[in-house]
Each structure stands twice: as structure tokens, then as C-alpha cells.
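Only one protein chain is missing; all other protein chains are in place.
Coming up: chain A.
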């Protein structure tokens, strides 16, 4: 019942007298004499002394009172009702999955702050790529779409749902096609959702579209063996690996997994059993894999096909029609030797090619079949599901759309407006599509073309699962409530297809209960809980069958040769586009950690570039940093030239993943140029090479490199040996032969309990840089941006030093002066050396600090007391390893560095166990002291000594190659103590007697005298 009670302030109001009504119209009942005061006598009249004193008194009093305000105290509010599982200060770990790898997500007080590998992960056994490490920052990216959008403006989910469902109903009624374009989906539940969607809308079709595609391999396998799959490669079973442009340690299919496998035959353990695989790489640009090869031969894209044909001929002893010796004698000779070595290793050999050309991959299949690789190094029966893209289907979609046959299109984790080569065609086609929905989490290039933006959750907010490899199912669980008003794409599809299950969690759960749990021998609620704890189930592998190739190769050879001759036509430069380890396909381009991660090969940050051979650069009269116009396939971009030793002469390599125009504040600042349109669609697949013209523009461009001197000047900071030498004498070149007396000026201190040290195996480290990002995430390391990197002020606590050395006439050339005289830069070998604070026992930094801000601990660590540091930088000058980093600016409180620490969203990722540093303070690797302390406390609470391997530092933990071993050398049984006993162990700059705490192990190359790198 309505109350008609009325309150009044005075009788006037009650009676509504006309005067009252009149006065009440205005804010103030009576006019305020402001005008009179301001004009006329108000201002010019003398202030009486008393008034003046009153005003003064009030003013001073008020200001004093205001100044008495304490420094604002930000109170963190404790949980009123503490969730049972959350103890402030103690991290919780949840198992989940990232791109099919089982991971653990570390959360603190409800915030995911770090992604770590699940040690039982089938693919990389606890290792994680830089991308996986960086993915946690994406969760807090302020550039993510915060609300669903309808026709370019914010809308509610209900509104979006109504709109989409109405549209879909209309399109269904009209019988128009519905297309769901996604990057490869291997999640069983998502696939089921899509199947349900297709069932609800029979005109719907799911298209897998990968920006960087493996269609060539899949179709080649269909053609050769009737199995349209991406095989599961076993690099660990290969004694001889020959790769034609496949960057299998970096960006090719499953880099982390392959790294783990590959290193098994090259690391300390393998060497000690006198075993080392042999790896020959033929490639155009220098890839991460190429830097690790025992022999690396630069080939042009146009030579690659003929090289493969010759390899086939040499192994089979036949001659394919059209084959001829290669014009390039070096490649020709190398192919012959590779053939010999492959044949000798039959059954333990593997040939891979990075090409996405079906014909090329068929030829590779034929070679592998002759080598008996199927069933050993290649497994077609437990295939990989990581990539299932079908290039032709997307091209077909464009055609259909242009013809007006498509009524609706859904983009799920796909951004063709950026990464599809025929961009204009796509835009044209989409104009004819009535309903365009994208599930993008950023307002990306594709979302601009869509009517509906239904933002997807970040994977750390999502339920889900993955099935990267046959029989390996991983579960994804949310670790935080959605940060923004987003909704999982699967959930949207469920709603839009009127599924009886309205909630994706229930859907996943049902799917697992019904189909998957049983495969892992689990059942019911307890089975589900076990799954959530373990993170995955693994079905026993099917027996890997042997396959024999018996198709006719004549047509294949002809296709390959035709393409090669087209590439070489007109004597132009040959352009090869590739992915960098740091940026990949550009999906995470808005991630500042990845942008600032130096490319493992070029050490360039925040940019892509045109990599050219030094000989070509000299010939054309360019310098590094000169802007050139790269033109191919009717598309051109302006890029700075980068001098890349080992780049095949006559070629230019450009990385994709850059030049995003939309998708967050970081990329919209303008980073690099988009190279995706250089793709061409040939023989049913997207191909990465084309003839190109290069023209100088006369301008220069600043490339921010973290390393600008590339040779190690013959200094013994790098120690290398060949495998042959190693077998004869394991301590060769390590400096461990003979005894020498050690002198010391200093008193030795006891390290009673622990002596933390590290061992780094240069033979295991591939240089991928995942450790750098892991360290960023763990230790709150500032991102400084391109300009500051170019001023050599990046803050990374761990860096990977990459050195080139050249081989001329059997002589190793490492000194700048001699390199300057070199003509031929093709015979380059590369070594990667992770460099971080060495925690010297006689630390030169400690003696020079005037205020004792850096001191040694009783556990052998070199500490930094940030609060004591006054920033004289003397320690950094006196550090022979140059690993100390100075806070030149207040990175967390300076608007020039808004992309990470100084951003209220992204700073939520900070590790609360590590303080952020003020400007003017020195910092450096602490060997993750917060982890050491946590480990010690944990052991103490359980009243037991700390176990070896219980504390892992962030860089070690993420390393798929297991190149970094950390531990207590006081314990002779510890892994690190054992590793340091290796004859290969040496200490960088040990002659200075700074007594570094990090032992490196000599880099061993399996070179042969016949084929020099």
C-alpha cells in the first residue's frame, strides 16, 4: 500500500504560498550578492585589520590542519569470511592446460600470478615456452574487451544473445551458410559444443584456420598414407636429424616438446654415455633451430626443393625426372653427405621440412619412408592434434561469402583480418555476410569488421580441456573469477544453439563423465577431482605402425621444380616469412613481456626487420638499420635491414606477428610491419616464400637490440669442443686439465647449511628465452620499452648471450677485427650462453659498495638490500659479467612506462613475494631467494631438511631442455653437485678468482671434418 505521508519543512511549504513557490524555484531562496561583491566596492574596499587577521588565522589554521593529514594509508581489507583454501601469503596451485600442455597456475589471494609447467606433462615435462609464461599477463591486459559489443558499442549479454539468436534464426530460415572459423580446436568439449551447434544449425560448418598453417604436412600424409594427420615426431629417437627450414626447437608444431626430446641426445647425460645426435639444418634465415645445428647450410627457398630431390635421389639411388645437381656446390656436397649419414642411421633418422607445400612434404614422406622413420622417429598412429588447419577451406569460405552464400560467420580465436594474406578479399567478402560474430578477447582487426564482439574468457578464467596429442587429455580449470564482463565462447555457442545444458562447466563435466574419464581409468566425483589435481589423463599409446611410401613421385618432383623455378625467376631476391620465437603469429603481440623478449637470434626487441646476408648488404651498399621497401606479391612494407650472418645470400627473411593495427595499447603504439600478406596461396596451401624486390628508401630506423657485439673475441668465456675431441678427452677445452694453485686475498667463510649454486649446460641450452620471461614474471622485472632498450637499459635479470663465430678454411674466427675482413658469412656457428648474476664467492660488487647494500649470505648468495642502496652504480661497473641492472627511472610510477608496472590492471600480476624497486636502486638476479626461503620454511615446518630439487628457480623450472640446474652444492648427492663434477664444467672468467657460483659446461658440436659448419 502506498504511503501518502508527507513531510514539510515549514508552514509555507505545507500551504504552498505563492511567495514560497516563487522562491523555491531557485537553488537559493534569496539571491547571493556575488555580483555586487565582485564588481563595485566589494573588491576594492579595504579589508579591515580584524577581517584580515580572521582570514589569516583561518587560512593558516586550515592549511595546518590539512597538512596534518597523514601520508595516505592504503588499508588492505582482510577476508571477512576467509575462503577455506586461501591463506594470505601462501600460494595455491591449480592444474590447468595451455595449448595442450598440462600446467600449474600459481595463485596468490585469488590472483593467478604465474604459470608453471606441470612436471608430469607429457609434452615438455614441466618446461614451458616464453608464450606460456607470458600468457598470465594477458589475463590482466587492460586492452581486453571489457563488455560485449553490438555494432561497435557496448551492449549487455542479453541484448547480444537476443540479437544473435534472432539473426541466426533468420539465416537458418533463409538457408544461408553459417561458418565457424577458428584456429585449430583440439579441445574435446569445444569440439562437442561445435558439433552441437552444427546440429542445431545444419548449414553451419566448422573451419580450422591457422595463421601459420601445417596443411601441407596433413595433406601430404593423406596423400602418402591415407591419414590426414599431423604426425607425432620423436626427435629423441633420432640419431641423425636433417631439417629443411623446420624450426622444430622454436616455432614448428611443438617446440617445447621437441626441445626436450632433442636435448636428450645432446645433454650431459647423453655425452657421458658417449652419445650425441647429429643435426644438419638447411635453411634460409637463421632460425633458433639453425643456431643449434651441428651443421647449418644456408639455402635459398628456390634451392630447397631441388636439394630435397637430390637427397631423395642420393638415398634411393634413383633419379627423379628433372633432377639436376644444385648450382650451389656447398649445398650439393652437404646433401650428399647428409644422405650418407641418414642412410647409415636408418631407423634412427629423421628428415623434417618446414614447408607448407604438399608436394614438398610428400617428398619428405618418401625420404622418411626409405629411412625407416615411420614407427620410430615418426608416429602416425598417435598423431598430434595441435594443428589441423585447412587452408583451402578458408579460401573457399571467402569465395562462398563473395557469392553471398554465407549468412553468418563466427570467429573463434581467429583473426584473419590481420593474418589472412588476401586481406582485401576478406573484407570484401565479409561485407556480404549478414551476421559476423567474433569471440576475440581484444578489439582486434577482425572485430572491426564484425557486428558482434562476444569477448571470450582468458583461458585462466575458463573451464575446458585440450587434446594436443592422441590419447593425452588435459583439463583446464578457472583460477580466478572473470576479470571483465566476458563470457566463454563455448558458453555463447551453447546458448545460441539452445543447448539443454546452459552452462559450460556442466557441459565439460558431462563430456568427461560420459566420454573421457573412463579412458584414464577414472570415474565419478572422485575421478573428476583426481583429474583436476593431476591435470590430465593419458591413454596408452597405440602401437606406432610402420608405413611405406609407394606413390609415384614424378608429378611431385615436377611440381616442386616448377615452384622452385618460379621463385628464382627474374633474378630477384627471395623472400621467406617466418615466425620469431618471441612473437610467433602475433596473437600475443599486446604482451609487453614478449615484445621486450629479445629474439633469440637477432636479439632485436619490439620490431621485425628485413634480415639479409652480410654479403648482400655489402653488395647493395646498405647498413644495418637502413629502411628498405620489401615488395612481393603486390604487397610492400618498409622495414629496417638487419645484418644476419648465416642468411642465405640472395634472400631476405621477414617475421610475421608484427604490425598489428588493433588489439591493445601496446600494439597500437605501432610495432613493426605486418608480413602476413606476403603469404601466397599455391597448390592449395599458404606458402611462405616468394620472389621480392628490395629498394632502399634512404632513411634509417632505430632497431633496439639487447646485444650489439656478436663475436666473443676468442675469449674463453665461451668454451667449445667437437664431439670427436670430447670422446677422446672429456675435459677437452674446459680448462680442467692439470692442477693449478689457487690464492686468495680473502678469508674463507663457512657455508654451514647450504651453498646455492647453479650448473648451466651450454649443450642443452637452445637459447629460446623462455627463462627470461619466467624470470620477468617471478621477479616483477620492469618492461622499459623500445627506446630504453635501444639505450641498453633493459632490466632482464637473465639474458641469453648469443655469439657468432665464423669458419674460414677450417679456422675459427671470433675476433671483430678478423670478421671485418671476412667476405663469406655463411659458415657461421652460434652459441647461446645464459648469463645472470654469478653469485661470486669473491664478489667484486660487494667490496666496492660504499654502503654495504650488496653483501654475501652464509648460503653463498649475493644479496641486494634495495633499501640501503644509494645508487652509485659502482657495483655494476665492477661486475665483470655486467649482470647488474639499475633502475634508471621509476618504472612503476612513471607515465612513460604505462604498459606494465605502472598500469593498475597489469600490476595485479606482480608477485607479492618480491618487492618492486624504486628508481636509483640497483637490482639483479637473486636466485629466486623468495623461493629458497619458502622452501626452507616449508621444510622447517615439516621438521625435515630441505630435499634436493624441492626449490626450483624460475628460469630452471621453465626450461624444457633442463639446461639449468640449481641446488645446494654442500650436498654431494644433489643434482647440481653431480652436474658440476662433469669434466666439461668451467667457470666464466674464473681466472679473475671471483669464484662464480655458476658453472657452465662446454658446448660440444657434433661436427665432421667433411662438413664444416
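What we mean here is this: a contact is a pair of C-beta atoms (placed from the backbone, for glycine too) under 8 Å apart; a residue touches a chain by one contact, two chains touch by 3 or more; residues count from 1.
Criterion: contacts and distances are computed from a predicted model.
Asks: What is the protein name, per UniProt, of the chain that does not appear here: "ABC transporter ATP-binding protein", "Polysulfide reductase NrfD", "Acyl-CoA dehydrogenase" or "Response regulator"?
Replies: Hidden chain identified via UniProt as "Polysulfide reductase NrfD".
Asks: With the missing chain put back, one of A:94, A:886 or A:987 would touch it. Which one?
Replies: Considering all chains, including the one not shown, the answer is A:886.
Asks: If I consider the whole complex, including the chain that's not displayed, which of A:599, A:801, A:841 or A:859 touches that chain?
Replies: The missing chain is touched by A:801.
Asks: Residues on chain A that touch the omitted chain in the whole complex?
Replies: 707-709, 711-715, 717, 788, 791-794, 799, 801-803, 817, 833, 835, 844, 847-852, 868-874, 876-878, 880-882, 884-890, 894, 918-922, 988-989, 992, 994
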